[in-house]
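Only one protein chain is missing; all other protein chains are in place.
Letters A, B and C mark the chains in the order given here, with residues in each chain numbered from 1 onward.
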Amino acid sequence: MTISAAVSGASGYAGGEVLRLLSRHPDVEIGAITAHSNAGQRLGSLQPHLLGLADRELVETTVENLAGHDVVFLALPHGASAEIAAQLPDDVLVIDAGADHRLESAAAWEQFYGSPHAGTWPYGLPELPGAREQLAGARRIAVPGCYPTSAQLALVPGFAAGLLQPDDVVIVAASGTSGAGKALKPHLLGSEAMGGMSPYGVGGAHRHTPEMEQGFSRAAGTPVTVSFTPTLAPMARGILTTATARVQPGTTAAQLRAAWEEAYAGEAFVHLLPEGQWPSTKQVLGSNHAVLQLALDERIGRVIVVAAIDNLTKGTAGGAVQSMNLALGLPELAGLDFEGLAP
Amino acid sequence: MTISAAVSGASGYAGGEVLRLLSRHPDVEIGAITAHSNAGQRLGSLQPHLLGLADRELVETTVENLAGHDVVFLALPHGASAEIAAQLPDDVLVIDAGADHRLESAAAWEQFYGSPHAGTWPYGLPELPGAREQLAGARRIAVPGCYPTSAQLALVPGFAAGLLQPDDVVIVAASGTSGAGKALKPHLLGSEAMGGMSPYGVGGAHRHTPEMEQGFSRAAGTPVTVSFTPTLAPMARGILTTATARVQPGTTAAQLRAAWEEAYAGEAFVHLLPEGQWPSTKQVLGSNHAVLQLALDERIGRVIVVAAIDNLTKGTAGGAVQSMNLALGLPELAGLDFEGLAP
Amino acid sequence: MTISAAVSGASGYAGGEVLRLLSRHPDVEIGAITAHSNAGQRLGSLQPHLLGLADRELVETTVENLAGHDVVFLALPHGASAEIAAQLPDDVLVIDAGADHRLESAAAWEQFYGSPHAGTWPYGLPELPGAREQLAGARRIAVPGCYPTSAQLALVPGFAAGLLQPDDVVIVAASGTSGAGKALKPHLLGSEAMGGMSPYGVGGAHRHTPEMEQGFSRAAGTPVTVSFTPTLAPMARGILTTATARVQPGTTAAQLRAAWEEAYAGEAFVHLLPEGQWPSTKQVLGSNHAVLQLALDERIGRVIVVAAIDNLTKGTAGGAVQSMNLALGLPELAGLDFEGLAP
Partner (left out) sequence: MTISAAVSGASGYAGGEVLRLLSRHPDVEIGAITAHSNAGQRLGSLQPHLLGLADRELVETTVENLAGHDVVFLALPHGASAEIAAQLPDDVLVIDAGADHRLESAAAWEQFYGSPHAGTWPYGLPELPGAREQLAGARRIAVPGCYPTSAQLALVPGFAAGLLQPDDVVIVAASGTSGAGKALKPHLLGSEAMGGMSPYGVGGAHRHTPEMEQGFSRAAGTPVTVSFTPTLAPMARGILTTATARVQPGTTAAQLRAAWEEAYAGEAFVHLLPEGQWPSTKQVLGSNHAVLQLALDERIGRVIVVAAIDNLTKGTAGGAVQSMNLALGLPELAGLDFEGLAP
């Protein structure tokens, strides 16, 4: 069985990463490659690393161009996905790498995005409890945000096991610049980005905050609140997330380790490292892997979990392809079974 | 008046930075430049950027070579400073860029460093409450660690003003690789460091933790506990510290801003940025400046303060020279009155 | 048919890259993984990105451990390969990623390496004229150096077509730091490498010079001399080679373009970019691709050819695997048919 896939937003980083992964997927044939302002151009001039697709021409992102495929990947600015998805047939698998369908709470959506809520789709983070059941056979999938992917992989096992207190989670994360996309903004220039670090969206302003809280709350069965500070690091790819939460009184380091080990025992892409080894984003660049380590700081009663992913792969396009595999009944690892690029 | 200064540990990054700053100090003449295994070499082969001192020969780090100067800078591995300092005359100003004399608590010292405590010297962070009084006329000064410099600049105003709760401070910081020194360790190779981020010393293990707690506790007048996670960022210099603490009930954003503004109102090197502008390490590279911004996350009751410094300048050698100026009655800004290097 | 492969030197960058590629090769099973001083360790502690092989233990690099495989990859310091290879059975395919068997001229070998010449093996750069014939069925293969790979891909078409003058070739190349290996040398520290560029081996001293001259001379049918200046660039991977040669009088830009187009018309891994698009190393990171572009500078009568490869992939391990495929009659693209990682 060969799956035909259309990819929209193909001139951006998320769209380019979807294409990179699909181009090596054994069961997928890449159909329409679409863009907005770059329609009409060769893909090779916009994604020069995709040499095998260099001569493909980008077509306009329209329902007509996207329809007629088994799968449609949407890598569009938020707000744009819902409109297109509504016009695609119900039996087409639509995978939205944007934010439109991640949040359950319309209030949270409106507070953080300032527009009407488009609804909630099955959430494409297969390693969460119960996620695979929801994704099997799904025809609409919301790919998690990159920060929420790493944060949920970091802390959900503790919430699910009842070992963590639900208030006062503190998360600080560093992301490579590709997380900010290809937007032509001064602070994203290489001259500015190289050699420096800076925060943004501090104080609860970042839109990924409610998504993290939603994930933790689902796992904990009670509302969880998060202080999240993202920072921009001088690297193109990768997220290093330091997530800390207060443990329930009496929780031991052994209990914590056991909970995380159990949560990821059968997972191919999520790795709790051996004790003493801490994650580096360089372990996972370009791969669908996530690496984790944790420590209990007994002096202060917090568990510190550090997770590393590639924001564009496991954090976006890899998660999308993994979810596609599950939705379509393909092997979960198809097209994703390779290691990160290091050094 | 010309001050003669000797610099030990001159082949390392801290020693090199002391020399860079002293070479432009209007009141200082650089005397002996000492090293251990590199004694006998030209400085130009070890610190090739110090072109004006390139032909100076490094001599052995001995009491004989260091004595006879007005000031002696010690940039040595911890444990080595105390022994040398004890043999230098009392009227020589000895400035220890190492850790030996930072901590008051012998117990904390022994727990984190595993060796006998060498005693406590006046603490070279002039912007702390009461620090300038202690430094004026001092002849022994302990230069703060780089992370504690940024962390204390970030949070002390809040503790001093009684606005912060003393438990459960959470600090995550990213440092450039020069903070780890010139040690030849695999993870510090460029191939490993470039393009990646990783944590270390997680879970309360980093030696700068008790130094932060000491500073916060002094300011708060009550014991403060800290969870500190340092990370290694792909840049040569700079520290970005994200420091969060729970505010006392009822604390407003305006109160917080006022406390920090007041604390740094007269300071030449510490800058609370205008609202809306967040610090970047690129603002301060190579300079003695620190830049700060804060936000109150009302949803979770925490203040998030982000501080950026250059770990080698304000975080080490700049703080040392500033403290020297204060101890000797020189203008506090002498030799330090210049801007950071950007882009 | 499943090929069993042993990889020596597995704790270094070249060995790690061979393992990364073999781990996704459909026809290969990875057998012994060997090292010298790191024997006994988990691979996960040395190559933390190779998550699928993390629990494999490195064994000592001995003939006993390497024998009994269909293919043995040698990623050893020069001088070490010849001794081991001599003790391996003739029907085992031995692929030497080191320098020992690249040069035909014993005199050149001794001048540049200062040791006795170990002999010459078929040269693993399949895109050179006649190379595939030599590699088919070979049981000993010398993998080209990384710089010579890019230089020969850049200029051989012109020499083979008789369009270039044989004297006064000038080549300047920039390499990522992984080209220098994992050696713990001060100038390779991240603090030194990040943010700076420097040359090395200037004035004909670099050992890759005679290898380039050998390749050009074979193609030209007459001795070619080269001035080669390598530089170290602040990136982990990638080589950008700027190769210039004087064209024969009367040579036109169209003739040049035609020669290169023809040379690489059927090649899957070597891409002459569309006119106006210039190579970036970011197009090829982690892939076996090479990208090229050329221009005739009519004012000075030189062709300038710029080539970008990944030094560890096409420049080492990818070339090795591609050559293995050819030697064993596997599809040439097996295990290598994927795109580079960008951004």
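Assume a contact is a pair of C-beta atoms (placed from the backbone, for glycine too) under 8 Å apart; a residue touches a chain by one contact, two chains touch by 3 or more.
Since we're looking at a predicted model, the values are computed, not measured.
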Missing-chain contact, candidates A:Thr34, A:Asn65, A:Gln134 or A:Thr177, resolves to A:Thr177
Please identify, in ascending order, the residues of chain C that touch the omitted chain?
-> 167-168, 170, 172, 174, 189, 191-192, 194-200, 202-205, 225-227, 229, 231, 233-238, 240, 242, 244, 246, 278-282, 285, 293, 295-302, 304, 306, 308, 342-343
Which positions on chain B touch the chain that was left off?
-> 13, 16, 20, 23-24, 42, 44-45, 47-52, 54, 178, 194-195, 236-237, 271, 273-274, 277, 280, 282-287, 289, 291, 337-343
Tell me where the left-out chain touches chain A, residue by residue.
-> 13, 176-178, 180, 182, 184-186, 188-195, 234-236
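We adopt the following convention: only the chains that are shown with their structure count from here on.
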Interface overlap for chain B and chain C, more than half of numbers shared or less than half: same or different?
-> same
Using mean CA coordinates as chain centres, what's the chain A-chain C distance in Å?
-> 35
When centres are defined as mean Cα positions, the distance from chain B to chain C in whole Å is 45
In chain A, the residues touching two or more other chains are 194-195, 236-237, 280, 282, 285, 342-343
